[in-house]
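First up is the structure itself, then whatever we jot down about it.
Removed: one protein chain of the complex. Kept in place: all other protein chains.
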């Protein structure tokens, strides 16, 4: 699947999107997997309460299933308007 | 003093303004005086709760003193906006 | 602060743009526009009567209150009188504040006061005759929240 990062999550990880081959069942499983990769991932995902996630461009909770998901995006709380 | 009428008060009395020589102490006294004049005044002032009054271009209550008043206006509740 | 009472039409776009350009310190700008609507069907003209000596000062007092209570950078009120057709704009208000909550609240306050405290009276002329628009209890009640 494609994993996208925005705002300071993008900056901390150092790239805007990447292809991830994962069998993670839920968003939280994917987060754990990414955390284990490198320090910059661990730093970006240190505090889940400071993050929001969208699966296939819909805002969801971290316990959402990734079954069939094509795109997962991580970002801080939005500041539009 | 000058007495002004607006909207259906004006229509019912049949004129937009008139000069009234009165020694009425309060707005309510003036209303009683006008009521006693003719049927069209009695009709216009029949239900005080359906009327509003301004003395010298400030909205006031019917028990307000007319001491020094130059202009009194009677009209229905406003429908601006 | 600007308060205008006139019988001629105003240009909502021009007024809105001009108001916004003058408010460099505000993050939030709200406008409200009232338009003649054909409620019952068959409306030929809406006539708006007003109290010339009182209208301008009453509107200025309302706008001054709004500016001070919500620390507005600016406020605008335009209100027309005379005969208006369906679809014509009757009036507009605009408010500018740092934060959206203040701009919204001040605009709603202005509208609630204009509805029940500014000396205007609407009369609807249809093919069946003419009738004065009655004040709504809901409009009077709306003032209680301020």
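By written order: A, B and C. Residues from 1 in each chain.
Definition applied: a contact is a pair of C-beta atoms (placed from the backbone, for glycine too) under 8 Å apart; a residue touches a chain by one contact, two chains touch by 3 or more.
A quick note: this is a predicted structure, and the numbers were derived from the prediction, not measured.
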Chains in view touching the one left out: A, C
Contact partner of the left-out chain, one of C:23, C:76 or C:135: C:23
Chain A residues touching the omitted chain (full complex): 4, 6-8, 54, 57-59, 71, 73, 75-81
Touching residues on chain C - with respect to the absent chain: 11-18, 20, 23-37, 86-87, 89, 98, 100, 103-104, 107-108, 111
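The criterion applied here is as follows: only the chains that are shown with their structure count from here on.
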Distance between the centres, which are taken as Cα means, of chain C and chain B, whole angstrom: 26
Chain centre separation in whole Å, for chain B relative to chain A (CA means): 71
Interface hub residues of chain C, defined as touching at least two other chains: none
Residues of chain A engaged with two or more neighbouring chains: none
